[in-house]
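Missing here is one protein chain; the remaining ones are kept as they sit in the complex.
Right after this comes subunit A.
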Amino acid sequence: MPAAVPTPMAIDSTVNSGRNSPKPAPSKIWTLNEPPFEGVKPIDTQGWAKSTEKTAIVIDFGSSTVRAGWSFDKRPRITLPPLMASYRDRRINRSFTFVGSDVFSDGTARGQSKNIYEPGSNIVNNWSVAEGVLDYVFVKLGIAGESGTIERPLVMTEPVANLGYARKTMSEILFECYGAPSVAYGIDSLFSYRYNGGRTGLVVSSSYTSTHVIPVVNSKALLSQSARLNWGRYQSAEYLLKLLKLKYPSFPGKISDPQAEDLVRDHCYISQDYENEISSYLDWTGLEDRDRIIQHPFTEQVIIQKTEEELARAAEKRKESGRRLQEQAAKMRLEKLIRKEEELAYYKQLQQKVQEATTKKETKRLLDGDEFSNEEKLDKKIKEMEKSIKKARNKDVGEEPEEAEVPVFPLLEVPDAELDEDGIKQKRQQRLQKSGYDARQRAKAEKAAEKARLEEEQRLDDEHRENHPDQWIEERQASRNLLLQRIKERDRLKADLGNRKSLANQMRMKNIANLASDTPTKKRRRGGDDDNFGADDNDWGIYRTIQKDDVSDDEEEEDLDAALKEVESQLLKFDPNFTEENTRDAETDWTKSLMHAFLRGPWPFDPESQREANQLHLNVERIRVPEVVFQPAIAGVDQAGIVEIASGILNERLADHASRADLLKDVFLTGGNTTFQGFEERLARELQAVLEAGSPLRVRRAQDASLDAWRGAARWAGEAGNTKYFVSRAEFLEKGAEYIKEHELGNGM
């Protein structure tokens, strides 16, 4: 892309300035995902036809995804996010219900969609949505429901230590609304562990809304020894969104929650050595590989690109019209000149006539005819005309007007008494002319003197430099530091004035109040009513200080910057220790800015470009976000990280347990939030560090961290021996809605 390509000049200047050289244009730019609409899903009646009254419907009722299928299936037949949008369109007077990814097909539906679960928890909060999702599942599974019930047993997953109320309400719905013949509940991560052949081990399940660590001994979960960390992919995505909002406060686009989840999944990874990796994450070398650019959709402002030919034509046109104008002006000037010359000829003729005239009366008649009071007036007029004609001619030819001779003011020397009224008038005029002329002369002299002074100063400075080079450099350095200090102060003052509570602003308000009040409260030094305001010229500066956006500020700013540039150029020339690197420009160069690397990566940023304004750069976030599972304190979660939890279970709670060694040999990872690259290795390394040396530790991952829970549940449901763990409808009616039967993979009471 053109914006990121460094110009040859930029490269040249980097060679001697020590600035970091810009990187070549980014090789890949990622995009945000579309709303995850999956299209129309058909009703699947094949499973229903194959099923018998004994075949269970298996539903993994997860907080990120609900998966459903038959117990004989290898994979779930239906997969959907736990969302429902149910609303009435008043314009067409019709109710709509969209479930799962269908809510992403339509703008209104997406806006109306609600989640089953309370945001960030694994507890069902909206039971109408839960019913809607179950309706969808049963419809898509092709349940005939001729008897008014679903006619099949159900296996559902539920969170570890599910709250009684949640289970009770769910059972009520399953038994009373859907008429389920029997229902069994189990824990998703334990199903996954069993599916992966585990018997004794430590299950680490990090899923959508929470992370659990559960020790399992001899296929039986020790739930009393398990622990939950309230962090999962949902919280990660939320945290990423929060960070991005702070990083780009004026970002024009909006990132939706599913998009943020995709960003976490696609770009984040677990750092193997967080401390070290993060400290060098924004370093210049290799930043282009660590930095990921996400392009938000945008509309570029259309700049009509003109072709070379068009540009040339436009320039030609401009030139042409300019020439025509010039020609016209010249023609007009010429006409005027001719007219003037004609007039001049006429007046000269008149002059001659006047001179030839014999009688005074004749002269007066001639002069009156052209409204001249006397002969001098006519002479003057002729002189003026000659001058203007000469000037006009010069202009056309381009001649410099010759140096005017020093004008003489003869009347000034003559005393008033010797002059008549007319003479006095002329004298006054001459005096004015003389003062104007003198002023011009003075200015000219002053200019020359200033020039001489500067030359002298320069000479002295050069002399000084040649005689005492060290001292000279020192002085220049001092003046440079002074300038830098002043620039800094100016910037600070500017920033302070923006803050209403700053000292600068408070002083300003005080001054304004003081000026406005009739009785100034300012204490006077020596009494008396006269405050001497204005006696000192600096007094008037008060009006400058109370003015907020000072116009003269800009001038001063220019001055300071220009002065600094001047001093720096001198230093560059004469101080061998002062190089391009030390200049303020180089020190404030964007390639050295940490914030620039953080916000825009190793590439220049053009604030005008809509494309770049709509780009997000993920760099530190890529390891900062998933790190929270290991260090929850980063995101302000007041809980121990998973390594500390696991070590607490292994080294303290189960320190003397007979199966402790077996637990270590099978640390099992499941759940969507463990699929980050590097999760296994990091956990193994950190766990090894908290165990005694030489402990046999093995960390493994589920074959499919997301799907295995459902598969395990389906396998469990299909085993004949497990039917005794189902709660039948009769038992529900007899023993209450919260009643469950304990089994190895479920919650106990």
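As a convention for this text, a residue touches a chain if its C-beta (ideal position, glycine included) is under 8 Å from a C-beta of that chain, and two chains touch if they have at least 3 such contacts; residues count from 1.
Quick note on the criterion: contacts and distances are computed from a predicted model.
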| item | value |
| --- | --- |
| Missing subunit (named according to UniProt) among the choices "Vps72/YL1 C-terminal domain-containing protein", "MIP18 family protein", "RNA-splicing ligase RtcB homolog" or "AP-3 complex subunit delta" | "Vps72/YL1 C-terminal domain-containing protein" |
| Of A:L83, A:V155, A:A184 or A:L282, the one touching the omitted chain in the full complex | A:L282 |
| From A:L287, A:A635 or A:L687, residue that would touch the chain that is not displayed | A:A635 |
| Residue among A:N20, A:S113 or A:S226 that touches the chain left out of view | A:S226 |
| Residue of A:I255, A:I294, A:L411 or A:I645 in touch with the missing chain, whole complex considered | A:I645 |
| Where the missing chain touches subunit A, by residue | 34-35, 37, 39-40, 86, 89, 95-99, 102, 104-108, 110, 118, 121, 123, 125-128, 131-132, 135-136, 138-139, 143-146, 148-151, 159-166, 169, 172-173, 176-179, 212-213, 217-218, 220, 222-230, 239, 242-243, 245-246, 249, 275, 278-279, 281-282, 495, 593-595, 598, 620-621, 624, 631-641, 644-645, 648, 652-659, 735-736, 738-744, 747-749 |
